[in-house]
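One chain of protein is taken out of this complex; the other chains stay put.
Labels run A, B, C, D and E following the written order; every chain starts at residue 1.
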Amino acid sequence: MAEILELAAGNLISPIILSFVLGLLAALARSDLTIPEAVAKGMSIYLLFAIGFKGGAGVAAHGVDTTLVLTLIVAGILSFGLPFIGFALLGLMSKFSTIDKAAVAAHYGSISIVTFVAATSVLEAQGIASEGYMVAAAAVMEAPAILSALWIVARAGGKSSGTVDAGLYREILLNGSIVLLVGSFFIGAITGKDGLDTISPFIVAPFQGVLCLFLLDMGLVAGRGLRESRGELGLGPIAFGMLMPLVGSSLGLLGALAAGLSPGGAALLMTLSASASYIAVPAAMRVALPEARPSIYLTLSLGVTFPFNLTVGIPLYTALSTAFVGG
Amino acid sequence: MAEILELAAGNLISPIILSFVLGLLAALARSDLTIPEAVAKGMSIYLLFAIGFKGGAGVAAHGVDTTLVLTLIVAGILSFGLPFIGFALLGLMSKFSTIDKAAVAAHYGSISIVTFVAATSVLEAQGIASEGYMVAAAAVMEAPAILSALWIVARAGGKSSGTVDAGLYREILLNGSIVLLVGSFFIGAITGKDGLDTISPFIVAPFQGVLCLFLLDMGLVAGRGLRESRGELGLGPIAFGMLMPLVGSSLGLLGALAAGLSPGGAALLMTLSASASYIAVPAAMRVALPEARPSIYLTLSLGVTFPFNLTVGIPLYTALSTAFVGG
Amino acid sequence: MAEILELAAGNLISPIILSFVLGLLAALARSDLTIPEAVAKGMSIYLLFAIGFKGGAGVAAHGVDTTLVLTLIVAGILSFGLPFIGFALLGLMSKFSTIDKAAVAAHYGSISIVTFVAATSVLEAQGIASEGYMVAAAAVMEAPAILSALWIVARAGGKSSGTVDAGLYREILLNGSIVLLVGSFFIGAITGKDGLDTISPFIVAPFQGVLCLFLLDMGLVAGRGLRESRGELGLGPIAFGMLMPLVGSSLGLLGALAAGLSPGGAALLMTLSASASYIAVPAAMRVALPEARPSIYLTLSLGVTFPFNLTVGIPLYTALSTAFVGG
Amino acid sequence: METHKAKRVEIIIEAALESRLTDAMRKAGVTGYTILPVKGGSGRSGQWARAGQVTRGSGMVSVVCLIRPERMEELLDAAFAVVEPHIGVVSITDAEVLRAERF
Amino acid sequence: METHKAKRVEIIIEAALESRLTDAMRKAGVTGYTILPVKGGSGRSGQWARAGQVTRGSGMVSVVCLIRPERMEELLDAAFAVVEPHIGVVSITDAEVLRAERF
Partner (left out) sequence: METHKAKRVEIIIEAALESRLTDAMRKAGVTGYTILPVKGGSGRSGQWARAGQVTRGSGMVSVVCLIRPERMEELLDAAFAVVEPHIGVVSITDAEVLRAERF
């Protein structure tokens, strides 16, 4: 426990967390500090490319072990399954409409890639190795949760006027983040150590710094979101935003044990399960469930769960995974 | 004197100065070379974050010495006071209206952060150390000059139809550059050497290169400004644009002696005093003094004083500070 | 021959080629992956600045040898001359109108700077040196081809309603890429090794990585172009898009022998001759020959010739130049 | 200069639906339109701004369509089918155009 | 398709005043508007362009507001109070809108 607290404290005063806090405070104080949309997108493309490539190069270096397939299956099951738990919990903890509950649940089944990136850099700082293909697990977990949410709405008789067509499925499966993550994973896997050496001054050395600026922007966006949706969320939903990651990460831990992941890999799968989407799922929701209120799902995902994972969650998951998975 | 000339010559053929000159020439020749607005903003965010962080890490390394508070007070006084001198000088050297004179004066009391950054990199190249908290002095000097200018207008009975409301004061005090500079200064101070080590491949190694591209953009913008406002400024105002930095830096030198700064810190305070704002103050002027003509204050600040400081000023201030402050 | 194939295979699985392929596939699969316009422009400014600077620093290091002037003259002749050959070939291989043929021919006389950059990085990876002033040759080859195309149209009596005025000539000669390339070449030549040392963590170390992301974007753009213009090009024009680079590079090889270039320089001149413009020339065509169809010239240049050069061309030209020029 | 009567239809719609709207327009035979970026806005569903936005890249776009008056109903029907379940607004103005043969 | 009369008010104003304008509009009860970015322009105060601009990020924006005709005066009064001392232009066009209940 003392160890966890120490880790958490060490984590809290890292440049990346403080950058997030700076952004949050600036937005709450209504500063006009803004990172241009194009620059923010450019940074997220950089992070996805770098994390995918490094994952792939890791697989090339250590080979594909037998747990790979198992891990991907477990990841898929988690993403499919978590929305049902989320939906049930929200039934207890909120008064949202069926559609709002389903939309929120979809976010928690899917993943936040920045949370994942932050977790990898915490692991790196502590010298804990992890499987390169966890990046592939992240990609696998992006989409299934959306299907679960649509299914929940359909089953619950909640009728949405949204558009669920072939175009939507293509958009979900081929959305930019998934394609870039998987694509750069394969590039890394194919070009291996040679490839990594060529571009590591770009994707490895400045990585932490770019992550700082990106989290600064996340803080700004989260802070502005919180300010605008002030008062819209009750205590119940806010509690949900901190309970659900704990539930998710516990199931992630079980999944990691089942798949036979290393402690590092387990920490990452816990983080993925605990994290909530804030890019892919919201976009899909606008098309498929337009009645679902963005001010609810975005505030929960980005204003509550993201900071929770960043500050408390990741050190906790790391400590638990090293304790339970051994290593 | 020979030493100064040598320094100046060495300074003149550095990549950063030549990049500025390239931008200037390209704009004057009406090339369509442009750096996208988002990229320029992204670079300025990078520079502010890097300079703030390094300043903070410097303070963490060397501790807060007793001159810190003194320096900040001196910086505030300089920013408050310089506009009065500028206003008086313009009374002698120009035929501008009261409002135009006050607006120009506000720019010279405030600071240009790129000029500051350029000066730190000249000091670094010459191996002259400076106090990390000079970054905080820069932040302190951004805003007070605006208040002086508004006060001058009010006192002179010059009535502006602009809006001076609580919103304006918040915008001035919490403008993006100040928040980012101060925020990253604190992040650097809190995370110290460890933090700096984590992100130095991002904020230290490529710094000079980013500065080159940023100055290329400044050259383009200054050149386009000069071309458009051709003929609007008489010789008097142009002379003011070169005299005022000399006056400002002299007072900056006195202030540095009073505060007990090192030669490097003194050179930076001189540079701050000599430099003229081209971001924060113009934005405030559009709101508070809409009758003041941007073609006057921007051309002076960016087209005359900025290049003057970059080429002649900085080497001069460095030489003077090392001569007078000892070291 | 075996050597060429081996080189080609090695080239094909490099991160930069695979990034291009990723972009191409993502676009063809209609993924919504996009790199913001501002970021793409920012990267191209970075690449131009870096390649120009390094070329200039190379000249400063090795001195200007006697072949410099000869090379620039040869480069100018190639750019002027190649459109005539292209126009004649298109007469045999396509049913395009005179204006379309002339517009396409202009693209092949001019150059693609990314192809050039990719070739320099292949040479570097193989440890083959090349003359720094090849960058100047690239700049020289940008514009003349446009004049040839306009002359061809005038001679052929093809009347275009476009605007050929002084403004157009200025735009062509002072277009952003030329100015930046030539300007940074001079900055590199003036500041030499010292300058390069200052900014090499910015322009050398991360270069390959930025190039990857840039080629990812090129792949996206090429793929979208191919999808939209599907079916507009017959087999003849597509064959032209692969034959013309072979013709161009052969003449480039002759030119390199005439000018006395090293094997590395010869490979670059071959690449320049083989490559087709996709920025400067299309923009000029929209003004001067508005009837020429962008879907033809852009698809050929970016959808056919660029991938051809990237995958097959560059290794081939490198092999041929080392074989024929000795070294 | 000779001008011809036309309608200027302006549809402000979520960016996520842009391609669905233009597909529907094309199916209705409308092939001329221009899409403008939108920086921010406010409506019944609250206020938003591209810069401070939680999901960057979502946001809205403005689709402007100049069309012969007699073809407008078809366009409105097609557009309405897409916009109806979503937020956004549709407005129509009388206009005149040069080069009528292009419409 | 059923349409309803409305006014389309377009206010081109300095970006620095954007939030002041929208605040004033909200105070006047106008909660629906869309803000478009502006790339450049020219007027009595000279020519400017976002790209070649000395203070990046300043520049102008275009605020478009569809409003019931009977509410327009209030909007114009509110807007005018903000725009008056500053550069910029205000124009009004007759329009029709779908889904009138949203206005």
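Following the convention adopted for this analysis, a contact is a pair of C-beta atoms (placed from the backbone, for glycine too) under 8 Å apart; a residue touches a chain by one contact, two chains touch by 3 or more.
A quick note: this is a predicted structure, and the numbers were derived from the prediction, not measured.
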Visible chains in contact with the missing one: C, D, E
Selected residue (touches chain absent from view) among C:Pro15, C:Gly248 or C:Pro282: C:Pro282
Sites on subunit D contacted by the missing partner chain, in the whole complex: 1, 3, 6, 8, 22, 26, 31-37, 61, 64, 66, 93-99, 102-103
Residue ranges of subunit E at the interface with the undisplayed chain: 10, 12, 36-44, 47, 49, 60, 62, 73, 76-77, 80, 83, 89-94
Subunit C, residues in touch with the chain not shown (by the definition above): 27, 34, 36-37, 40-41, 160-163, 167, 220-222, 224-225, 228, 278-279, 282-283, 286-287, 290, 294-295, 298, 302
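In this section, only the chains that are shown with their structure count from here on.
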Both-way neighbours, i.e. chains that touch subunit E and touch subunit A: B, D
Averaged-CA centre spacing for the pair subunit D and subunit C, given as whole angstrom: 39
In subunit E, residues with contacts to at least two other chains: none
Touching two or more other chains - residue numbers and ranges from subunit C: 36-39, 42, 201, 205-206
Full enumeration of touching chain pairs: A-B, A-C, A-D, B-C, B-E, D-E
